[in-house]
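First the structure, which I've put down as structure tokens, then a few questions once you've had a look.
Of the protein chains in this complex, one is absent; all others appear in place.
Then we have chain A:
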Amino acid sequence: MTHRIKLVLAGASMLLALVAASPSHAEVTLSFLIDNSPDTVAAAEALVAAYQAKTPDVIIEIEQRPGGGEGDNIVKTRLATGEMPDVFLYNSGSLLQALKPAQTLVDLSGLSSQAKVDEGFKTVVRADDKLYGVPFGTAMAGGILYNRKIYHELGLSVPKTWAEFMANNEKVKAAGKVAVAQTYRDTWTSQLFVLADYYNLHAAVPNFAADYTANKAKYADTPAAMKGFERLKDVHDAGLMNEDFGAASYDDGLRMVATGEAAHYPMLTFAVGVLKQNYPENLGDVGFFAQPSDDAAINGLTVWMPPALYIPATSRHVEEAKKFVDFAGGVEGCKIMIDTNTVQGPSLVEGCDLPADVPPVVKDMTPYFEAKGKTTPALEFVSPVKGPSLEQITVEVGSGIRQPADAAKLYDDDVRKQAKQLGLPNW
């Protein structure tokens, strides 16, 4: 080979390398829609950074949307108009069913990561025997956050029955503190006494979810289902709540239970994220227990599944999106999320274990998960019907405006409306 040919070859290969490195090379940009809570953003950013380090030819752009009902609207509207990003984060369970996954989403049953996903989680992203999502984050539970310092000072122990809980409350009240924090400025927080009571309802009436979906059981006709509303009234009538309960916000509630202004705050354990961010020095003071029933033998946890990642059928990069979602739903993705994020409960991916130093709220959940039959998914994960006005109704009961029996009837009407709109049979 002559020197000239060598030079030409070298030049050509350099050119080739340049062409290969230039952005015109088959590079794909995926859009990724998430909600704007700080926890979600941190986890999503870490996931994307790790994935891009492995797969530099795929660029992922994160887009944020508000949470709550407003975010629901955005997701539904964008899905309906075909404007949905390639990957999006949304609730599992009844809210997912409202998106009509069989028509609007890509089937993810074939992903290799699905093999290690918890069977309980799969039931809440399944439609027509196909899986449409992978878990984003850990499971969580609904119950009662309590201040461990107050419990220690007053010599209280974690209640196993509702009567014990109310006795604890009286002692806290006598000590001049708020026994139960309630925060009706953020109306959704008022539902916990009803929603977190589902384990107890399920224990008393195992068929409730199926009968309720089939329009055979009603809240108003089921004494065990009425309990949740009665709990709210009990707490209100006993004068155990903070004086400004009607105007206090979710963050006020967390502050009260974290700093020891209040002994109890009925809440979902996802609050750990905000607690860690806003009250890091108090995180160790907050513990957690399941909502007690009348019977000490029945003491279990109502569990909420995390949201999931989905791919809309309208995505133009389904293959690339699938690879990213597979990564996020696998052990590696799960570990990244657990490392960056606050752990809210047990992991749903086999081989992705929780670190040893989880906050007490999460540690307190473990016994329920380790024992058999001590957890059940919340009603909204086992039945597609959930009335949209529950939060207003629970505010009314919790404020003493409406009686439990009347509230249960009203909620049954609300549920009927939703079931009709979903076009469910038998309604």
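Methods note: contacts are C-beta pairs under 8 Å (C-beta built on N, C-alpha and C of every residue); 3 or more make two chains touch, one makes a residue touch a chain; residues count from 1.
Methods note: contacts and distances are computed from a predicted model.
**Q** Quick one: the chain not pictured, UniProt calls it what, "Carbon-monoxide dehydrogenase medium subunit", "Sugar ABC transporter permease", "Thiolase C-terminal domain-containing protein" or "SRPBCC domain-containing protein"?
**A** The missing chain's protein name, per its UniProt entry, is "Sugar ABC transporter permease".
**Q** Pick from A:84, A:393 or A:408: which residue touches the chain that isn't shown?
**A** Touching the chain that is not displayed is residue A:393.
**Q** Pick from A:29, A:77 or A:366: which residue touches the chain that isn't shown?
**A** A:77
**Q** Touching the hidden chain in the complete assembly: which of A:243, A:281, A:319 or A:357 does that?
**A** A:243
**Q** List every residue of chain A that touches the chain not included in the displayed model.
**A** Residues 69-70, 72-73, 76-77, 80-81, 98, 100, 103-104, 184, 187, 243-247, 388-389, 392-393, 395-396, 399, 401-402, 410, 413, 417-418, 420-421, 423 of chain A touch the chain that is not shown.
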